[in-house]
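With one protein chain held back, the other chains of the complex are shown just where they sit.
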Amino acid sequence: MIESLTFALFAVVTIASSLGVVLVEDVWHSALFLGAALLSVAVHFLLLKAAFLAAVQILVYVGGVLILIAFAVMLTRDPGGVGE
Amino acid sequence: MVGAFDFAAAIPMLPFASFVVAILAGYFTPRLLPKGGAVPGIIATGGSLLLSGWLMVTVSGTEHYYNQEIYTWTTGLAGETFDLSFGLLLDPLSSYMLVIVALISFLVHVFSLGYMNDEGETGLPRYYAGLGLFSFSMLAFVMASNILMAFMFFELVGLCSWLLIGFWFREPGPPSAAKKAFLVTRFGDYFFLIGVVAIFATFGTGLFAPRGDELGFPQLTAEALSGEMAPVVADFLGTIGLEPQTWFALIGLLVLGGVIGKSAQFPLHTWLPDAMEGPTPVSALIHAATMVAAGVYLVMRMYGFYAQLPRILALIALVGGFTALMAATMAMVKREIKQVLAYSTISQYGYMMLALGAGGYVAATFHLMTHAIFKALLFLGAGAVIIAMHHNENMWDMGGLKDKMPVTYWTFLSGSLALAGIFPFAGFWSKDEVLYEALIHGLNDPILLLAYAMGLIAVVFTGFYTFRMVILTFHGEARTETAEDPGSVRWNVKFPLVVLGTLAATVGVVNMAPVKELTGWDITYLHHWFESGIQTVTLGEYHHLLESAAGYHAADLAPFLPAALSLGLALTGAGLAWILYRGPDPTAHTDKLGSIKTLLYNNYYQDEYQVWLAEGVTMPLAQVADKFDQGIIDGVVNTISSLALFSGSRIRRLQTGRVTNYAAMLTLGLVVIVLVVALIGGWF
Amino acid sequence: MVVETQYYVLLSAAMFSIGVFGLLTRRNALRFLMSVELMLNAANINLVAFSAQWGNMTGQTFSLFVLALAAAEVAVGIGIILVLFRNFRDVDVTEPATMRW
Partner (left out) sequence: MTTKPELSKNIDVLPGLAALALFAAMAVAILSANFGPIQGFEAGAAITRSIGYALFNLERAAPVVTSEGFLMPFLAVAFVLDAALGAAVMLARREGGEE
């Protein structure tokens, strides 16, 4: 029962933050939403008895890819105005 | 054991080697080439002559004949199609022909020393290369074991004649004559090519004679006509839905097209007189042994095929007889010595065709040989006269050359007597046999009798124009200063003349059919010669086929009366010429013929009507075809291409270059795939 | 109580579609990259879910490769985006259209 509840909760989080990634105005916010989505996917992995994968997901995605994207966001900021 | 058969391939390859030597050495190191290529050519053709003689002895001595494939250049699907290959067929006929070709070619090479080298011609390596290639082509053609190989060398012979007739290409006449020779013979060869394809399609083989278990196409024809049709032939005939007799006759006609073109028979004879523009030794080679003989030889080679087609045979005889008569009339009024000879060649090949059509196979081969000898002799003699006259060929400018060039005169006279068919020279025996065969078969067949009648009348004209030529050239008084003081000729001209002159007088001995009747001596050697050979390619078989398939029956008639008749007619013609043109300063009696002379001199306007055919009929047709091609065919193609261009220019706008659009299309495609898979899989 | 695999697959389909949506509607190259990450993760969820469904390790192991490939893709993608930005002073994907017809 607790598993179903956890799944439902994190499914909502995943979907919501994914929508956030594509729908918000600011790229920086997008990147943060992406982080949230990736982390919630890691939770799903844990539910599916893939602990190692969850760890790798957090390390590689949240720790690596997201940092890269954050760098790219900052490097491509239009110096004068707001993003996008 | 090494025998003549092992060296047979060398017979054509020797002249080919001389061709290569003349071409390469002539191009890179002309100084090193002795006599401009004549010496290699003479050595090569001499070698060919020796080898051919050896081959002839081998063939006569044994019952073994050689018919082997030597090189397969296209392998067909096993069991479904056929191979295309080169092969050698060495039997009495081909070895006999090889000796003739090699002999004439050798003598022509020797003569060329006098005609070309001594006269200081330029471009000699080209000339001797052409002669070598010409000899090679003809020798290989003679040895060909299948009709496709024969066709290829047939064409090569035509190419060589083009090269050599147009040897003096800087003057206006020769190139156009060469073109004409090439195009007219090629016109006939189109039919021949279709015939070759038809033969391969029908019989699945092009072999002339059986090789091992494989039958040649004449034998397959015999089987088909006698009811035991081979499966492949039956299949094909079933496909096209024609009676075998009709279809084979059609094939025979198609191949005959090539023969008529090459052997200068009516109506494709017009190229040959023009070919006189070439050097005289070349004319000798073309007329005596190679180019023109190729056509007649082809009929002989596949005589087993023609012997079963009575209608085609009758046509051959008719064409031959008509050509003999027509060409002889035209020869009567010509002024140039070589023109007379050219028309006489056409006429004499007409006799050979007449003999073949009338079932006189031996007579035709016999006449081919004697004609090769005396016509080569006459051309070389004419060449000697032309040298002496410093290249003036008009007979009315000659006269009285008899005492100034006796060797030429006597040998030329020997050839003329042979040509006119005067006893006992070679031409008498062969022409008499031709006419005799035509008569005995013609007594049962009105068409052959008509052909015989034309051939017989042509005898008078032959005697007349021959002696008109001799008398105008050699007798009487010299009519120009050049004729007063002719140039001299050397041994290299006299040697071939003497050899050929002797032969022209004596070679009839190989086949004196009337003498056999008279004395009982068996001296019809040529008959015995062709009696042997590969089974089903022998004289006996041909007779059998002629009687059973073509329905030819010889009437029983002693040969003396016809012989006496033709001899009498020939003497009449010769005597007429003597009466009209004797004396120191003969008059041009043919002028009295008036408009007929004009008609004859213009060759019955054959050239004109052929030009009209080309310009008045073919040109408009070609223009219509051109319009059709340019307008409709190209129009369709252009429309299709512009349609493609137009639609392409519209459709390319799909390619916006924006990733988003591509992604949208991908997505929609994915949706469609999911839906399709789901619907097919019944997921919903 | 174990969650039905169906729901994981549905979740992954939703996530994938959101990624596609981002790809189709937005013009910022960086957001493209993020959308692609979303789609890859959706695929990973699928793999891991079916790994659990069949009790087989292949899915999980394979999703590791997906992770590695995603990392490589991001590295190259960001390189491209930086070049894009350098050349156009912008990261709008509709700008570089010079290669079309």
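First chain written, first letter: the chains are A, B and C, and each begins at residue 1.
Here is the rule we go by: a contact is a pair of C-beta atoms (placed from the backbone, for glycine too) under 8 Å apart; a residue touches a chain by one contact, two chains touch by 3 or more.
Treat the numbers as computed from the prediction; the structure is a model and nothing was measured.
Listed by label, the shown chains that the missing chain touches in the whole complex are A, B, C. Taking the complete complex into account, B:Leu670 is the one of B:Leu24, B:Ile596 or B:Leu670 that touches the chain left out. Contact residues of chain C toward the unshown chain are 2, 4-6, 9-10, 13-14, 16-18, 20-21, 23-26, 52-58, 60-62, 64-65, 68-69, 71-73, 75-76, 78-80, 82-83. One chain of the complex is left out; on chain B, the residues touching it are 660-661, 664, 667-668, 670-671, 674-675, 678, 683-684.
Although one chain is not displayed, chain A still touches it through residues 20, 23-26, 29, 33, 49-53, 84.
We take it that only the chains that are shown with their structure count from here on.
With centres defined as mean CA coordinates, chain B is found 94 Å away from chain A.
Per-chain Cα centroids separate chain B from chain C by 82 Å. A separation of 12 Å divides the Cα centre of chain A from that of chain C.
In chain A, no residue touches two or more other chains. Multi-chain contact residues, meaning those touching two or more other chains, occur in chain C at positions 25. Residues 652-653, 655-660, 663-664, 667 of chain B are the ones that touch chain C when the two sit in their complex. Interface of chain C with chain B (complex): residues 20, 23-25, 27, 32, 93-94, 97-101. Here chain C touches chain A in the complex through residues 1-3, 7-8, 11, 14-15, 18-19, 21-22, 25-26, 28, 30-31, 33-35, 37-38, 41, 44-45, 48-49, 51-52, 60, 63-64, 67, 70-71, 74-75, 78, 81-82, 85, 89-91, going by the rule given at the top.
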